[in-house]
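To start, the structure under review is shown below, and the notes come after it.
Here the complex is missing a single protein chain, while all its other protein chains stay put.
So, chain A:
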Amino acid sequence: MACVYIPVQNSEEEVRVALDQLPRDATDILDILKAEQAPLDLWLIIAREYFKQGKIEQFRQILEEGSSPEIDEYYADVRYERIAILNALGAYYSYLGKIETKQREKEEHFILATQYYNKASRIDMHEPSTWIGKGQLLLAKGDVDQAFAAFKIVLDGDRDNIPALLGQACVEFNRGKYSSSLEMYKRVLQVYPGCPAAVRLGIGLCRYKLGQFDRAKQAFERVLQLDPENVEALVALGIMDLQSNEAYGIRGAMEKMRRAFDIYPYCATALNYLANHFFFTGQHFLVEQLTETALAATTHGSTRAHSYYNLARSYHSKGDYEKAGLYYMASVKEINKPQEFILPFYGLGQVQLKLGDFKSSLSNFEKVLEVYPENCETLKAVAHIYLQLNQTTKAHEALKKATRIDPRDPEAFLDLGELLIATDSGAALDAFKTARNLLKKANEEVSIELLNNIGVLHFERGEFELALQTFKEALGDGIWLKLMDTEPQSDSIGDPIRNTLYQPIDSSLAARKYKDMQLFHNLEKDGISVDLPWDKITTLSNLARLFEQLHKTETASLLYRLILFKFPEYVDAYLRLAAIAKSRNNVPLSIELIHDALQVDDKNPDALCMLGDLELKNDDWLKAKDTFRAAKDASNGKDSYATLCLGNWNYFAAVRSEKRAPKLEATHLEKAKELYTKVLIEHPANMYAANGAGVVLAEKGQFDIAKELFTQVQEAASGSVFVQMPDVWINLAHVHFAQGNFSLAIKMYQNCLRKFYYNTDSQILLYLARTHYEAEQWQDCKKTLLKAIHLAPSNYTLRFDTGVALQKFSASTLQKTKRTVDEVRATVAELKNAVRVFSLLSAASNLQFHGFDEKKIETHVGYCKHLLEAAKVHCDAAELEDQQNRHRLELARQAAIREEESRLAEEQKKVKLEKRKQEDELKKVMQQEQHLERIKEHWKSSGSKRKDRGQSGDEEGGQGERRRRKGSSKKRKRDKKTETHMDDQDEYDDDNANTNYYEPENQVNNQVNNDEDDPQDLLAAAGLEDSDADDDPGAPSAGRRIRGWSESEEDEPEKRPPNSSPVRDNSVDMQLSDGD
């Protein structure tokens, strides 16, 4: 048992003090020490013993007593011991300061420590131990350079001074000079091989920092051999294990960390690593506890940064972005240079991105990029932000770089593809395909969204076969395959699905089959499960749309119905079915389907617009207007399609107004113009609005500007399968016609017919015939009209027009001064035909089925008889022609005169009789007159004042903002997958849908007929006997016929909602409700 002996003053005796039996009250011992004037080294020994026993208070009491002024006085010549006592106190307070976490107390401790050391220095300023103490103190305060100076003083005196060496090694380590630090530690070991384990710890750390991991590991293991409870060594080894990146290593590492934690629960590093571990195992509660402890336990900047980072990450992964952001911020604040610890910057960037603070987010990601310029994840995030900030070029650059750096990252290609969709569908497709191939190579699942996108792009580019394959691949196996597979199948006879599918249906129900769900009920009854996972709806719907495009309408309707069978809330499917029904002229069913859609969502602007259009078709003008208004309101006026519909409505209203009211007409036109302009301001590339604007211009007689506008729209409209704009061709042709440029007009009409209508549109044929008529190409005119009759057999107006054309031809031939016998014979033949046509019309009028007034027809019959007589005369004349040319000429003239007179008489009568039935026509005629006037004025004064708008409206027409990218903020990689697909065609169709118009069928009017009834003709004819007066209403009136919309657009997608994500959400909901 260790003892000290305090010599008793003035005697040989000693007081024996057993060190393990020191009195609890230090005063007892102090009394003895003071009374016996014991040597100071005994004081120190006893104090140290108290310290060792953890009796800090006693330790301090003795040392403080031992450094009191009276002691100084009494022991003035005992210098070394006094210094030792002061140094011990200094070291004690240094330690206190070092471990104290509260800043104020910490500083107080340091101040005390400094005072003691300074006092010691005053006793002997060369005492090395004081300098070492000071060095330690400075190190604790983080004042590395001064600490270096302090230790250097000692080492200059004694280069093997172990404490100084250790201190200096520590200084060098902190300065990052690991090799010189290592040298110091080594020297310590040489000088004092039995030194404590901690020295080897230093060696290990140096080697670790120098990258000599194996030797570092040896060192740490040696430390643990010497001191199995050395926390630092455990932690260090643990970290190294972690870095081995093997499951085994990681397990070992966690084991070591846990041991370190058990030994000393306040080691911040161990806590951080443990927290890190629990973060990955998902035990967030532990993460928070551990990191909070770690934060409480350390002031070391980068350790705290780690702790905050762990905490932030934990909140981040729990979705508490606000808190996560705060902690990331705290973490970032602890970091001096981003190079030291970049992760929190990345995390902060992510959270800010999530919270929509793009600017700050961008600056944080850029910091990451400064350190790691080639980090793909960061590049992708940056690209995403640029996209949000509408800096597509920069976004493109970043993504390009990302794909270049890692050409095997499907994510980057996916993002690139999405970015390019708006601008370059070809490049987008390539990117998507690359992504798909990469995923396939990696044996990863190719998401249905990606395949859907590829399919849609193929679809858009008109590569239908590829689109079909891709959609099928995306959908995989399911009931839909049976429904759509129209390919011959060998086992089709025995297949129950086929059998159900091929069930004959009652023909009276056939027209309603687009609403038929019985089929699926039957299938279910037969025990065949009709399943459709919600995530496949979009693709299935796209596929159905593709079948529509391929004219496999039956299959398309089956697929749409399948969707509705499982998800009756999927509005688009109703609308598509309605569109199919509409294109088949099944208006009642179409309306019914739209009402079904409106029952799901009574504010769906697409449905409302379509309904309005159908109401127009039914000639329900006021209703249509209300519906369009509702559509506009439902979309807060943001749906340009609804606005356009209203514009069109106004235009039609202007053109067809029931009562002739020029004021009303002007108001409607003005309103139409206003609405078109509004759309153009919002979407400068909206071709339909530009077309509408052109129509209004043409209506006002500004043909040149209108023509320019139409030409640009026409150019812009070529390119996508989704943009079909025959109207603009027709309008352009109308303008050519109005300007008297007949041959161009004819070409344009013919091209339009061929390109868009498979030559089946009798209305355009009528325009064409009218142009031939004006160009006096009688045979072409007749043939064109006959073709039109063949296409539209029940349209009697066409027959009437044919009669007029034949008669006009005859009349004009007969008026010629020189003509051949053949010409006259042909003329007579055509006259006979005309007679035949008119008399057939007359006969048919008994049946009242063509809507002409009975009396009008009778007058025509009378007129025809006159014609017939005239024709007979001509016949005779033709016979005489060879011998009596002059005579025949005279006869012919007379005949012509007579014919004119009789016709005039007939017509005047007819005009009166007709008034009731033919009011429309009449109105048009009068409007034309006014137009003529107005247009004439325009000819005079029309400047180019509207030109600017015309151009601006059209310049970007080509590409359009047809697709808007729907942002879903980009999170980390794994979240993103589910969020940032542009998941269906909707987005493309979105604006297409917005820009559809329809022409009401009833717009058809008998243009050629107008000539016949034109009062202007009568006047002209009355004044001049020249029957050519008929031609007068010609050019300007054509503006009247310009039409702005087309039926062909009807099957264009008035479909899907603009946003894809709501679709998905809905679907989820639906599924849930289905589950119930």
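What we mean here is this: a contact is a pair of C-beta atoms (placed from the backbone, for glycine too) under 8 Å apart; a residue touches a chain by one contact, two chains touch by 3 or more; residues count from 1.
Simple rule for what comes next: contacts and distances are computed from a predicted model.
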* Which name from "Cyclin-dependent kinase D-3", "Exosome component 7", "Mitochondrial import inner membrane translocase subunit" or "Putative transducin/WD40 repeat-like superfamily protein" does UniProt give the chain that's left off? -> "Putative transducin/WD40 repeat-like superfamily protein"
* Which listed residue, A:333, A:408 or A:551, touches the chain dropped from view? -> A:551
* **Selected residue (touches chain absent from view) among A:3, A:125 or A:505** => A:505
* Touch with the omitted chain, as defined above, among A:786, A:897 or A:913 -> A:786
* **Residue of A:363, A:812 or A:833 touching the missing chain in the full complex** => A:833
* Asked: Touching the missing chain, which residues of chain A?
  -> 486-489, 492, 502, 504-508, 510-511, 513, 550-555, 581, 584-586, 757-760, 783, 786-787, 789-790, 793-794, 796, 802, 829, 832-833, 836-837, 839-840, 843-851
